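With one protein chain withheld, the remaining protein chains of the complex are depicted in position.
Chain IDs A and B follow the sequence of writing; residue 1 opens each chain.
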Amino acid sequence: MPIGMDKNILRIQGLSKSFDGNSVIAGVSLDIERGELSSIIGPNGAGKTTLFNLITGYHLPDAGRIVFEGRDIVGMQPFEIVRLGIGRAFQITSIFPRLSVLDNVLAALITHRGGNLNFFTPTRKLREVHERAHQVLKDVGLSEMAQQQSGTLAHGNQKRLDIALALALEPKLLLLDEPTAGMSPEERWETVELIQDLWQRLKITMLFIEHDMDIVFKISQKVRVLCYGSLIAQGTPEEISKDRKVIEAYLGEET
Amino acid sequence: MLAEGTVPIEFFLFILLNGLSQGMVLFIVASGLSLVFGVLRVINFAHGALYMMGAFLAFSLSTLLNMTSFISFLLLMLLVPPAIGLLGLGLEIPFFRRIYSKEHLLQLLLTYAILLVLDDVCRLIWGGDIRNVPRPQVLAGSVELFGLFLPTYNVFILVVGPIIAVGLWLLLYRSRAGNLIRAAVSHPAMLGALGVNVSRVMTGTFVLGCWLAGLGGVFMSALANIDLGIGMEKIIECFAVVVIGGLGSIGGALLGSLIIGVGIAFIQLPLSRLAIVFPYIAMALILIWRPWGLFGRPER
Partner (left out) sequence: MGGNNEKGKTWIWPGVLVGALLILPFVLSQLGRTGEYWIWVTTEMIIMALFASSLNLILGYGGMVSFGHAAFFGVGGYTVALLMKKAGVAFVPALIAAPLAAALAAAMIGWFCVRLVGLYFAILTLAFGQLLYMIVFQAYHFTGGDDGIHGIPKPGFLDPVNYYLLCLILFLGCFWLMKMIVNSSFGLSIRITRENAVRAGFIGMNVKRYQWLNFIVAGAFAGLAGGLFTELNRFAQTEFLHWSRSGDAVFACLVGGMYSLVGPAIGSTVLIFLKIVLQQFHQSLVEIWALFLGLILLCVVLFAPEGLVGLYQHKARGLLVKSEPEFT
(Lines give C-alpha, C1' and ligand atoms only; values in the text may rest on other atoms or scores of the structure.)
Protein backbone atom coordinates (compact mmCIF):
# COMPACT_ATOMS: atom_id res chain seq x y z
CA MET A 1 0.00 0.00 0.00
CA PRO A 2 1.50 3.37 -0.95
CA ILE A 3 2.73 5.50 1.88
CA GLY A 4 0.13 7.84 3.23
CA MET A 5 -2.84 5.93 1.90
CA ASP A 6 -3.05 3.50 4.78
CA LYS A 7 -5.75 4.57 7.21
CA ASN A 8 -3.40 3.48 9.95
CA ILE A 9 -0.60 5.92 10.51
CA LEU A 10 1.15 3.58 12.92
CA ARG A 11 1.02 -0.20 13.03
CA ILE A 12 2.68 -2.22 15.74
CA GLN A 13 2.88 -5.99 15.45
CA GLY A 14 4.09 -8.43 18.05
CA LEU A 15 6.32 -5.98 19.86
CA SER A 16 8.39 -7.38 22.71
CA LYS A 17 11.10 -6.02 24.93
CA SER A 18 12.83 -7.31 28.06
CA PHE A 19 15.28 -5.65 30.35
CA ASP A 20 17.65 -7.82 32.37
CA GLY A 21 15.44 -10.81 31.76
CA ASN A 22 12.29 -9.01 32.85
CA SER A 23 9.68 -8.83 30.13
CA VAL A 24 8.37 -5.26 29.96
CA ILE A 25 6.48 -5.41 26.68
CA ALA A 26 5.13 -8.78 25.64
CA GLY A 27 3.71 -9.24 22.21
CA VAL A 28 1.87 -5.95 21.82
CA SER A 29 0.01 -5.31 18.58
CA LEU A 30 -2.03 -2.23 17.87
CA ASP A 31 -2.93 0.18 15.11
CA ILE A 32 -3.29 3.92 15.37
CA GLU A 33 -5.63 5.46 12.85
CA ARG A 34 -4.73 8.64 11.11
CA GLY A 35 -6.27 11.64 12.86
CA GLU A 36 -7.09 9.80 16.06
CA LEU A 37 -6.92 11.35 19.49
CA SER A 38 -6.41 8.37 21.70
CA SER A 39 -4.88 7.38 24.98
CA ILE A 40 -2.96 4.59 26.55
CA ILE A 41 -3.68 3.75 30.14
CA GLY A 42 -2.62 1.09 32.55
CA PRO A 43 -1.38 0.51 36.07
CA ASN A 44 2.14 1.60 36.99
CA GLY A 45 4.83 -0.50 35.44
CA ALA A 46 2.60 -1.61 32.59
CA GLY A 47 5.19 -0.58 30.06
CA LYS A 48 3.55 2.54 28.66
CA THR A 49 6.62 4.74 28.56
CA THR A 50 8.67 1.82 27.29
CA LEU A 51 6.22 1.51 24.44
CA PHE A 52 6.83 5.13 23.55
CA ASN A 53 10.57 4.57 23.83
CA LEU A 54 10.31 1.64 21.44
CA ILE A 55 8.24 3.55 18.92
CA THR A 56 10.62 6.49 18.91
CA GLY A 57 13.72 4.34 18.61
CA TYR A 58 15.14 5.04 22.03
CA HIS A 59 15.09 1.30 22.70
CA LEU A 60 15.52 -1.56 20.29
CA PRO A 61 12.73 -4.14 20.47
CA ASP A 62 13.62 -7.77 20.94
CA ALA A 63 10.94 -8.73 18.46
CA GLY A 64 8.13 -7.23 16.45
CA ARG A 65 7.48 -4.65 13.78
CA ILE A 66 6.71 -0.99 13.95
CA VAL A 67 5.43 0.50 10.74
CA PHE A 68 4.95 4.24 10.46
CA GLU A 69 3.22 5.48 7.35
CA GLY A 70 4.00 2.24 5.62
CA ARG A 71 7.67 2.33 6.55
CA ASP A 72 9.37 -0.08 8.91
CA ILE A 73 11.11 2.02 11.51
CA VAL A 74 12.60 -0.60 13.81
CA GLY A 75 16.32 -0.06 14.12
CA MET A 76 16.27 3.60 13.23
CA GLN A 77 17.81 6.17 15.50
CA PRO A 78 15.49 8.54 17.36
CA PHE A 79 16.60 11.52 15.31
CA GLU A 80 15.75 9.68 12.11
CA ILE A 81 12.32 8.65 13.37
CA VAL A 82 11.60 12.17 14.54
CA ARG A 83 12.44 13.44 11.09
CA LEU A 84 9.91 11.05 9.59
CA GLY A 85 7.19 12.77 11.56
CA ILE A 86 6.81 11.33 15.04
CA GLY A 87 7.01 13.94 17.76
CA ARG A 88 7.34 13.23 21.44
CA ALA A 89 6.69 15.08 24.68
CA PHE A 90 8.21 13.64 27.81
CA GLN A 91 6.85 12.61 31.15
CA ILE A 92 9.73 14.26 32.97
CA THR A 93 10.19 17.51 31.13
CA SER A 94 13.10 17.39 28.78
CA ILE A 95 14.08 20.86 27.63
CA PHE A 96 17.21 22.97 27.29
CA PRO A 97 17.25 24.62 30.69
CA ARG A 98 19.90 27.30 30.31
CA LEU A 99 18.49 28.55 27.05
CA SER A 100 15.59 30.96 26.80
CA VAL A 101 12.17 29.66 25.92
CA LEU A 102 12.48 31.22 22.51
CA ASP A 103 15.88 29.68 21.88
CA ASN A 104 14.48 26.29 22.82
CA VAL A 105 11.89 26.54 20.09
CA LEU A 106 14.29 28.13 17.63
CA ALA A 107 16.61 25.19 18.05
CA ALA A 108 13.81 22.79 17.24
CA LEU A 109 12.71 24.81 14.22
CA ILE A 110 16.17 25.28 12.83
CA THR A 111 16.81 21.57 13.14
CA HIS A 112 13.49 20.79 11.54
CA ARG A 113 14.40 22.92 8.55
CA GLY A 114 17.89 21.47 8.30
CA GLY A 115 19.57 24.77 9.00
CA ASN A 116 22.02 23.55 11.63
CA LEU A 117 25.01 23.93 9.38
CA ASN A 118 24.67 27.66 9.11
CA PHE A 119 27.87 28.91 10.72
CA PHE A 120 27.38 32.51 9.88
CA THR A 121 23.99 34.09 10.35
CA PRO A 122 23.30 35.01 13.95
CA THR A 123 20.15 33.24 15.06
CA ARG A 124 18.54 36.46 16.07
CA LYS A 125 18.52 37.53 12.46
CA LEU A 126 16.56 34.57 11.15
CA ARG A 127 13.36 36.49 10.74
CA GLU A 128 11.20 33.78 9.31
CA VAL A 129 12.20 31.23 11.91
CA HIS A 130 11.51 33.74 14.62
CA GLU A 131 8.03 34.35 13.29
CA ARG A 132 7.27 30.68 13.24
CA ALA A 133 8.75 30.29 16.73
CA HIS A 134 6.47 32.97 18.09
CA GLN A 135 3.57 31.22 16.41
CA VAL A 136 4.41 27.99 18.15
CA LEU A 137 4.78 29.73 21.48
CA LYS A 138 1.41 31.30 20.94
CA ASP A 139 -0.11 27.91 20.24
CA VAL A 140 1.03 26.61 23.62
CA GLY A 141 0.42 29.84 25.47
CA LEU A 142 4.01 30.71 26.28
CA SER A 143 4.34 33.92 24.29
CA GLU A 144 4.89 36.10 27.34
CA MET A 145 7.75 34.00 28.59
CA ALA A 146 9.74 33.90 25.39
CA GLN A 147 12.83 35.56 26.86
CA GLN A 148 12.79 33.75 30.15
CA GLN A 149 15.40 31.13 30.91
CA SER A 150 13.46 27.91 30.40
CA GLY A 151 14.92 26.20 33.44
CA THR A 152 13.32 28.79 35.66
CA LEU A 153 9.80 28.27 34.35
CA ALA A 154 7.08 26.88 36.55
CA HIS A 155 6.55 23.17 36.09
CA GLY A 156 3.33 23.54 34.13
CA ASN A 157 4.97 25.91 31.70
CA GLN A 158 7.97 23.69 31.29
CA LYS A 159 5.57 20.96 30.26
CA ARG A 160 4.07 23.27 27.69
CA LEU A 161 7.52 24.02 26.35
CA ASP A 162 8.18 20.32 26.19
CA ILE A 163 5.10 19.95 24.02
CA ALA A 164 6.07 22.99 21.98
CA LEU A 165 9.43 21.39 21.15
CA ALA A 166 7.57 18.44 19.70
CA LEU A 167 5.04 20.62 17.90
CA ALA A 168 7.67 22.76 16.29
CA LEU A 169 8.65 19.77 14.21
CA GLU A 170 5.21 19.63 12.58
CA PRO A 171 4.76 15.98 13.45
CA LYS A 172 2.20 13.75 11.87
CA LEU A 173 1.98 11.69 15.02
CA LEU A 174 2.44 13.25 18.44
CA LEU A 175 3.16 11.08 21.44
CA LEU A 176 2.50 12.75 24.78
CA ASP A 177 3.79 10.99 27.85
CA GLU A 178 1.67 12.02 30.82
CA PRO A 179 1.24 15.60 29.70
CA THR A 180 -0.55 16.55 32.91
CA ALA A 181 1.81 14.87 35.35
CA GLY A 182 2.66 16.95 38.36
CA MET A 183 0.10 19.64 37.62
CA SER A 184 -2.57 21.18 39.77
CA PRO A 185 -6.18 20.35 38.79
CA GLU A 186 -6.56 23.74 37.11
CA GLU A 187 -3.40 23.35 35.09
CA ARG A 188 -4.51 19.90 34.11
CA TRP A 189 -7.66 21.04 32.47
CA GLU A 190 -5.85 23.91 30.81
CA THR A 191 -3.45 21.44 29.32
CA VAL A 192 -6.27 19.16 28.26
CA GLU A 193 -7.95 22.05 26.51
CA LEU A 194 -4.68 22.88 24.87
CA ILE A 195 -4.29 19.35 23.61
CA GLN A 196 -7.79 19.24 22.27
CA ASP A 197 -7.41 22.62 20.66
CA LEU A 198 -4.16 21.66 18.98
CA TRP A 199 -5.68 18.45 17.78
CA GLN A 200 -8.65 20.15 16.24
CA ARG A 201 -6.68 22.93 14.63
CA LEU A 202 -3.57 21.19 13.45
CA LYS A 203 -5.15 17.83 12.61
CA ILE A 204 -2.29 15.86 14.15
CA THR A 205 -2.76 12.25 15.20
CA MET A 206 -2.24 12.22 18.94
CA LEU A 207 -1.58 9.44 21.36
CA PHE A 208 -1.17 10.22 25.02
CA ILE A 209 -0.42 8.33 28.20
CA GLU A 210 -2.59 9.37 31.10
CA HIS A 211 -3.42 8.34 34.62
CA ASP A 212 -6.30 10.70 35.23
CA MET A 213 -9.41 8.80 34.14
CA ASP A 214 -11.55 11.91 33.91
CA ILE A 215 -9.27 13.33 31.29
CA VAL A 216 -9.08 10.04 29.47
CA PHE A 217 -12.81 9.78 29.31
CA LYS A 218 -13.32 13.39 28.35
CA ILE A 219 -11.18 13.62 25.29
CA SER A 220 -10.03 10.23 24.02
CA GLN A 221 -11.77 8.79 21.04
CA LYS A 222 -10.18 5.47 21.73
CA VAL A 223 -8.50 3.96 24.76
CA ARG A 224 -5.95 1.20 24.87
CA VAL A 225 -5.14 -0.55 28.10
CA LEU A 226 -1.73 -1.95 28.85
CA CYS A 227 -1.11 -4.27 31.75
CA TYR A 228 2.16 -6.04 32.52
CA GLY A 229 3.33 -5.35 29.02
CA SER A 230 0.29 -6.73 27.23
CA LEU A 231 -2.55 -4.98 25.54
CA ILE A 232 -5.55 -6.26 27.47
CA ALA A 233 -8.27 -4.15 25.93
CA GLN A 234 -8.95 -1.40 23.45
CA GLY A 235 -12.05 0.47 22.52
CA THR A 236 -14.05 3.59 23.24
CA PRO A 237 -13.92 4.95 26.76
CA GLU A 238 -17.41 3.56 27.31
CA GLU A 239 -16.45 0.06 26.31
CA ILE A 240 -13.28 0.14 28.40
CA SER A 241 -15.03 1.26 31.52
CA LYS A 242 -17.16 -1.83 31.36
CA ASP A 243 -14.43 -4.26 30.40
CA ARG A 244 -13.91 -6.96 33.05
CA LYS A 245 -10.22 -7.37 32.50
CA VAL A 246 -9.63 -3.66 32.83
CA ILE A 247 -11.54 -3.43 36.06
CA GLU A 248 -9.57 -6.34 37.47
CA ALA A 249 -6.31 -4.78 36.43
CA TYR A 250 -7.15 -1.62 38.29
CA LEU A 251 -8.55 -3.25 41.42
CA GLY A 252 -6.41 -2.27 44.31
CA GLU A 253 -4.64 0.35 42.20
CA GLU A 254 -4.87 3.89 43.47
CA THR A 255 -5.82 6.24 40.68
CA MET B 1 68.62 -10.53 22.80
CA LEU B 2 65.87 -11.26 20.31
CA ALA B 3 66.37 -14.72 18.93
CA GLU B 4 66.40 -15.04 15.18
CA GLY B 5 64.14 -17.59 13.61
CA THR B 6 61.93 -19.47 16.03
CA VAL B 7 61.47 -18.15 19.54
CA PRO B 8 62.37 -20.73 22.15
CA ILE B 9 59.65 -21.75 24.57
CA GLU B 10 61.62 -20.45 27.54
CA PHE B 11 61.70 -17.01 26.07
CA PHE B 12 57.99 -17.10 25.35
CA LEU B 13 57.18 -18.15 28.89
CA PHE B 14 59.50 -15.53 30.27
CA ILE B 15 57.67 -12.81 28.42
CA LEU B 16 54.32 -14.30 29.38
CA LEU B 17 55.29 -14.38 33.03
CA ASN B 18 56.51 -10.84 32.89
CA GLY B 19 53.28 -9.75 31.29
CA LEU B 20 51.19 -11.59 33.84
CA SER B 21 53.07 -10.06 36.75
CA GLN B 22 52.66 -6.59 35.34
CA GLY B 23 49.03 -7.45 34.76
CA MET B 24 48.64 -8.50 38.37
CA VAL B 25 50.04 -5.25 39.66
CA LEU B 26 47.77 -3.42 37.27
CA PHE B 27 44.85 -5.45 38.57
CA ILE B 28 45.55 -4.39 42.13
CA VAL B 29 45.59 -0.75 41.12
CA ALA B 30 42.69 -0.96 38.70
CA SER B 31 40.46 -2.79 41.13
CA GLY B 32 40.85 0.17 43.47
CA LEU B 33 39.77 2.55 40.75
CA SER B 34 36.87 0.37 39.74
CA LEU B 35 35.68 0.04 43.32
CA VAL B 36 35.77 3.76 43.87
CA PHE B 37 33.79 4.32 40.74
CA GLY B 38 31.26 1.65 41.58
CA VAL B 39 30.43 3.20 44.93
CA LEU B 40 31.21 6.87 44.55
CA ARG B 41 30.49 7.21 40.84
CA VAL B 42 33.61 9.30 40.49
CA ILE B 43 36.51 8.44 38.26
CA ASN B 44 39.53 9.47 40.20
CA PHE B 45 42.20 10.68 37.81
CA ALA B 46 44.50 11.09 40.76
CA HIS B 47 44.46 7.35 41.36
CA GLY B 48 47.50 6.98 39.15
CA ALA B 49 49.34 9.60 41.15
CA LEU B 50 48.50 7.79 44.39
CA TYR B 51 49.96 4.62 42.95
CA MET B 52 53.06 6.53 41.97
CA MET B 53 53.36 7.99 45.45
CA GLY B 54 53.08 4.50 46.86
CA ALA B 55 55.96 3.39 44.69
CA PHE B 56 58.14 6.35 45.61
CA LEU B 57 57.28 6.10 49.26
CA ALA B 58 58.31 2.46 49.15
CA PHE B 59 61.57 3.58 47.61
CA SER B 60 62.23 6.16 50.31
CA LEU B 61 61.44 3.67 53.03
CA SER B 62 63.63 1.08 51.40
CA THR B 63 66.65 3.34 51.73
CA LEU B 64 66.20 3.21 55.48
CA LEU B 65 65.85 -0.53 55.68
CA ASN B 66 68.04 -3.48 54.98
CA MET B 67 66.31 -4.66 51.87
CA THR B 68 67.97 -8.04 51.67
CA SER B 69 65.62 -9.20 54.38
CA PHE B 70 62.13 -10.30 53.43
CA ILE B 71 60.81 -8.74 56.62
CA SER B 72 61.78 -5.35 55.21
CA PHE B 73 59.73 -5.95 52.13
CA LEU B 74 56.86 -7.11 54.26
CA LEU B 75 57.17 -3.88 56.20
CA LEU B 76 56.84 -1.94 52.98
CA MET B 77 53.72 -3.90 52.12
CA LEU B 78 52.26 -3.19 55.51
CA LEU B 79 53.21 0.45 55.98
CA VAL B 80 52.97 2.12 52.60
CA PRO B 81 49.40 1.24 51.56
CA PRO B 82 47.86 2.56 54.78
CA ALA B 83 49.92 5.72 54.38
CA ILE B 84 48.45 6.19 50.94
CA GLY B 85 45.06 5.34 52.33
CA LEU B 86 45.54 8.07 54.87
CA LEU B 87 46.48 10.46 52.13
CA GLY B 88 43.31 9.43 50.38
CA LEU B 89 41.37 10.24 53.50
CA GLY B 90 43.01 13.63 53.47
CA LEU B 91 41.73 14.12 49.94
CA GLU B 92 38.29 12.69 50.37
CA ILE B 93 37.11 14.78 53.26
CA PRO B 94 37.84 18.28 52.00
CA PHE B 95 37.58 17.67 48.27
CA PHE B 96 35.92 14.56 46.95
CA ARG B 97 33.06 14.72 49.34
CA ARG B 98 32.02 18.05 47.94
CA ILE B 99 31.80 16.97 44.38
CA TYR B 100 29.71 13.82 44.60
CA SER B 101 26.63 15.82 43.75
CA LYS B 102 28.17 18.06 41.14
CA GLU B 103 28.05 17.50 37.46
CA HIS B 104 30.48 15.04 35.94
CA LEU B 105 32.37 17.75 34.16
CA LEU B 106 33.42 19.34 37.42
CA GLN B 107 34.21 16.00 39.00
CA LEU B 108 36.58 15.16 36.21
CA LEU B 109 38.21 18.54 36.43
CA LEU B 110 38.64 18.33 40.17
CA THR B 111 40.31 14.94 40.14
CA TYR B 112 42.48 16.14 37.30
CA ALA B 113 43.51 19.12 39.40
CA ILE B 114 44.41 16.81 42.26
CA LEU B 115 46.42 14.67 39.85
CA LEU B 116 48.41 17.72 38.87
CA VAL B 117 49.09 18.65 42.45
CA LEU B 118 50.19 15.17 43.46
CA ASP B 119 52.28 14.81 40.33
CA ASP B 120 54.16 17.95 41.19
CA VAL B 121 54.50 17.00 44.83
CA CYS B 122 56.22 13.84 43.67
CA ARG B 123 58.52 15.84 41.46
CA LEU B 124 59.37 18.12 44.36
CA ILE B 125 60.09 15.40 46.83
CA TRP B 126 61.73 12.79 44.67
CA GLY B 127 62.96 14.62 41.60
CA GLY B 128 63.19 13.27 38.10
CA ASP B 129 65.59 10.39 38.64
CA ILE B 130 64.73 6.80 37.99
CA ARG B 131 64.44 4.73 41.13
CA ASN B 132 63.74 1.23 42.21
CA VAL B 133 63.51 -0.88 45.29
CA PRO B 134 65.94 -3.75 45.61
CA ARG B 135 64.29 -7.12 45.93
CA PRO B 136 64.76 -9.01 49.18
CA GLN B 137 67.24 -11.84 48.87
CA VAL B 138 64.65 -14.55 49.05
CA LEU B 139 62.76 -12.98 46.14
CA ALA B 140 65.73 -12.00 44.05
CA GLY B 141 67.22 -14.24 41.43
CA SER B 142 65.33 -16.99 39.71
CA VAL B 143 63.48 -20.08 40.64
CA GLU B 144 63.29 -23.26 38.64
CA LEU B 145 59.83 -24.22 37.51
CA PHE B 146 59.01 -26.89 34.97
CA GLY B 147 62.60 -26.96 33.87
CA LEU B 148 62.73 -23.21 33.27
CA PHE B 149 64.43 -20.46 35.19
CA LEU B 150 61.97 -17.70 35.96
CA PRO B 151 62.46 -14.55 38.06
CA THR B 152 61.38 -15.33 41.58
CA TYR B 153 59.84 -11.96 42.16
CA ASN B 154 57.54 -12.31 39.21
CA VAL B 155 56.39 -15.67 40.50
CA PHE B 156 55.89 -14.08 43.89
CA ILE B 157 53.62 -11.46 42.36
CA LEU B 158 51.69 -14.13 40.55
CA VAL B 159 51.10 -15.89 43.84
CA VAL B 160 50.32 -12.82 45.90
CA GLY B 161 48.14 -11.19 43.28
CA PRO B 162 45.43 -13.84 43.25
CA ILE B 163 45.57 -13.99 47.03
CA ILE B 164 44.76 -10.32 47.13
CA ALA B 165 42.07 -10.84 44.53
CA VAL B 166 40.50 -13.55 46.64
CA GLY B 167 40.90 -11.39 49.74
CA LEU B 168 39.12 -8.58 47.96
CA TRP B 169 36.37 -10.91 46.84
CA LEU B 170 35.93 -12.20 50.38
CA LEU B 171 35.82 -8.68 51.68
CA LEU B 172 33.17 -7.65 49.20
CA TYR B 173 31.00 -10.73 49.23
CA ARG B 174 31.49 -12.32 52.60
CA SER B 175 31.91 -9.52 55.07
CA ARG B 176 29.55 -7.00 56.52
CA ALA B 177 31.68 -4.16 55.25
CA GLY B 178 31.49 -5.67 51.81
CA ASN B 179 27.73 -5.96 52.00
CA LEU B 180 27.52 -2.32 52.88
CA ILE B 181 29.74 -1.38 50.01
CA ARG B 182 27.77 -3.41 47.51
CA ALA B 183 24.53 -2.06 48.86
CA ALA B 184 25.90 1.44 48.47
CA VAL B 185 26.51 0.66 44.82
CA SER B 186 22.99 -0.43 44.03
CA HIS B 187 20.77 1.27 46.57
CA PRO B 188 22.45 4.21 48.28
CA ALA B 189 19.19 5.82 49.31
CA MET B 190 17.89 2.64 50.85
CA LEU B 191 21.05 2.25 52.82
CA GLY B 192 20.67 5.69 54.30
CA ALA B 193 17.09 4.92 55.20
CA LEU B 194 18.27 1.88 57.11
CA GLY B 195 20.32 4.10 59.37
CA VAL B 196 23.66 3.32 57.88
CA ASN B 197 26.13 6.15 57.73
CA VAL B 198 26.44 6.11 53.96
CA SER B 199 29.03 8.85 54.04
CA ARG B 200 31.27 6.63 56.09
CA VAL B 201 30.82 3.75 53.68
CA MET B 202 31.83 6.00 50.83
CA THR B 203 34.85 7.31 52.65
CA GLY B 204 35.85 3.81 53.63
CA THR B 205 35.59 2.62 50.05
CA PHE B 206 37.66 5.51 48.86
CA VAL B 207 40.36 4.78 51.41
CA LEU B 208 40.32 1.13 50.39
CA GLY B 209 40.78 2.19 46.79
CA CYS B 210 43.77 4.32 47.72
CA TRP B 211 45.17 1.51 49.83
CA LEU B 212 45.07 -0.73 46.78
CA ALA B 213 46.76 1.92 44.67
CA GLY B 214 49.52 2.19 47.25
CA LEU B 215 49.95 -1.56 47.40
CA GLY B 216 50.25 -1.70 43.66
CA GLY B 217 52.93 0.95 43.90
CA VAL B 218 54.90 -1.07 46.42
CA PHE B 219 54.87 -4.13 44.21
CA MET B 220 55.84 -2.14 41.15
CA SER B 221 58.75 -0.46 42.89
CA ALA B 222 60.58 -3.77 43.06
CA LEU B 223 59.27 -5.13 39.80
CA ALA B 224 60.58 -2.45 37.49
CA ASN B 225 62.12 0.99 37.46
CA ILE B 226 59.92 3.82 38.60
CA ASP B 227 59.97 7.42 37.49
CA LEU B 228 57.64 10.39 37.29
CA GLY B 229 55.86 9.08 34.24
CA ILE B 230 54.41 5.98 35.81
CA GLY B 231 51.43 7.77 37.30
CA MET B 232 49.91 8.85 34.03
CA GLU B 233 50.97 5.63 32.39
CA LYS B 234 49.14 3.62 35.02
CA ILE B 235 45.96 5.63 35.01
CA ILE B 236 45.65 5.19 31.29
CA GLU B 237 46.25 1.48 31.66
CA CYS B 238 43.61 1.42 34.39
CA PHE B 239 41.20 3.11 32.05
CA ALA B 240 41.98 0.50 29.45
CA VAL B 241 41.26 -2.16 32.05
CA VAL B 242 37.93 -0.75 33.11
CA VAL B 243 36.99 -0.24 29.52
CA ILE B 244 37.70 -3.86 28.74
CA GLY B 245 36.37 -5.31 31.92
CA GLY B 246 33.61 -2.85 32.64
CA LEU B 247 33.47 -0.48 35.56
CA GLY B 248 32.63 -1.92 38.94
CA SER B 249 33.48 -5.52 38.10
CA ILE B 250 36.38 -7.13 39.97
CA GLY B 251 36.41 -10.15 37.69
CA GLY B 252 36.38 -7.92 34.67
CA ALA B 253 39.22 -5.86 36.13
CA LEU B 254 41.26 -9.02 36.60
CA LEU B 255 40.73 -10.22 33.08
CA GLY B 256 41.30 -6.79 31.61
CA SER B 257 44.48 -6.29 33.60
CA LEU B 258 45.95 -9.58 32.49
CA ILE B 259 45.09 -8.90 28.88
CA ILE B 260 46.71 -5.47 28.99
CA GLY B 261 49.74 -6.73 30.91
CA VAL B 262 50.38 -9.62 28.57
CA GLY B 263 49.60 -7.52 25.53
CA ILE B 264 52.18 -4.91 26.43
CA ALA B 265 54.77 -7.57 27.20
CA PHE B 266 54.32 -9.29 23.87
CA ILE B 267 54.10 -6.22 21.70
CA GLN B 268 57.44 -5.25 23.16
CA LEU B 269 59.01 -7.94 21.00
CA PRO B 270 58.47 -6.82 17.45
CA LEU B 271 57.58 -3.23 18.14
CA SER B 272 59.35 -2.23 21.30
CA ARG B 273 59.02 1.41 20.52
CA LEU B 274 55.30 1.21 20.07
CA ALA B 275 54.69 -1.26 22.89
CA ILE B 276 54.00 1.65 25.12
CA VAL B 277 51.00 2.61 23.05
CA PHE B 278 49.33 -0.78 23.28
CA PRO B 279 46.93 0.15 26.08
CA TYR B 280 45.87 3.22 24.19
CA ILE B 281 45.22 1.33 21.04
CA ALA B 282 43.46 -1.49 22.82
CA MET B 283 41.29 0.95 24.66
CA ALA B 284 40.53 3.03 21.62
CA LEU B 285 39.58 -0.06 19.66
CA ILE B 286 37.37 -1.47 22.36
CA LEU B 287 35.69 1.84 23.05
CA ILE B 288 34.91 2.14 19.42
CA TRP B 289 33.79 -1.40 18.76
CA ARG B 290 31.95 -2.06 22.00
CA PRO B 291 31.68 1.18 23.98
CA TRP B 292 30.12 -0.62 26.87
CA GLY B 293 33.22 -2.77 27.39
CA LEU B 294 33.61 -6.46 26.74
CA PHE B 295 31.43 -7.35 29.67
CA GLY B 296 28.92 -4.58 29.83
CA ARG B 297 25.59 -4.31 28.10
CA PRO B 298 24.62 -2.09 25.20
CA GLU B 299 22.63 1.03 26.03
CA ARG B 300 19.68 0.45 23.72
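The working rule: a residue touches a chain if its C-beta (ideal position, glycine included) is under 8 Å from a C-beta of that chain, and two chains touch if they have at least 3 such contacts.
Remember, it's a predicted structure, so these values are computed and weren't measured experimentally.
Here the chain not displayed is in touch, across the complete complex, with A, B. Across the entire complex, the residue among A:L99, A:A146 or A:L194 in touch with the chain not shown is A:L99. Checked against the full complex, the candidates A:Q77, A:S184 or A:Q200 give a single residue touching the omitted chain, namely A:Q77. By the touch criterion stated above, the residues of subunit A touching the omitted chain are 56, 77-79, 82-83, 88, 90, 94-100, 103, 106-108, 110-112, 115-124, 126, 149, 152, 165-166, 168-169.
For subunit B, the list of residues touching the undisplayed chain reads 43, 95, 98-99, 102, 104-106, 108-110, 112-121, 123-124, 232, 236, 239-240, 243, 273-274, 276-277, 279-281, 283-284, 287-288, 291.
What we mean here is this: only the chains that are shown with their structure count from here on.
Between subunit A and subunit B, the centres computed from C-alpha atoms are 48 Å apart.
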